[in-house]
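Notes follow the structure.
Only one protein chain is missing from this complex, and each of the others stays in its spot.
Entry: chain A
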Amino acid sequence: MLFRFIALNGVTIQRILSKNYCSKVPSKPVSTVQNDDKNKICIDPSTITLLERLSLVKYDTPKGIKVLEDSITFANKILHINTDNIEPLYTTLENENLNLRPDKITQGNCQKDILKNATVKEDDYFVAPTGNIPLLEIENKELPLKATNKNEN
């Protein structure tokens, strides 16, 4: 009982001493570890072409290239931080075991469902145009264009 009283009192005294509540929230912005070095990034036309082929999207407007360059500049803010001997964190569940399920078929017979959302189909198949033709057309057509865009920048 006596013990409890003292403990309680201890806490109370501590509280009274720190009555200045607002002090816990910092009154000024706290500086960050990121680097605000704004070195301009320039992406060459061949990289843009490569990225477009990898991404299978066209993105050759001057504005588009600027967005890409800005995003890289933004990312560069953290490159200076020391991460030696730090392991990458791929998932926050890295310490959890993955559940194993019995090796039994639980899904299937859903051909109709799977084909339902396809715009073009033939019998029970998805339909695609001829494959294995790289986006050469686009590349050839647009490389000179990209070069001019670059110059405008």
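Everything that follows uses one rule, which is that a contact is a pair of C-beta atoms (placed from the backbone, for glycine too) under 8 Å apart; a residue touches a chain by one contact, two chains touch by 3 or more; residues count from 1.
The working rule: contacts and distances are computed from a predicted model.
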item	value
Undisplayed chain, where the name is taken from the UniProt record, one of "Methyltransferase small domain-containing protein", "Large ribosomal subunit protein uL30m", "Armadillo repeat-containing protein 4" or "Glutamyl-tRNA(Gln) amidotransferase subunit A, mitochondrial"	"Glutamyl-tRNA(Gln) amidotransferase subunit A, mitochondrial"
Residues in chain A touching the chain absent from view	11, 15, 21-30, 32-34, 43, 47, 50-52, 54-59, 64, 67-68, 70-72, 74-75, 77-79, 81, 83, 86-93, 96, 98-99, 101, 110, 113-114, 116-120, 126-135, 137-138
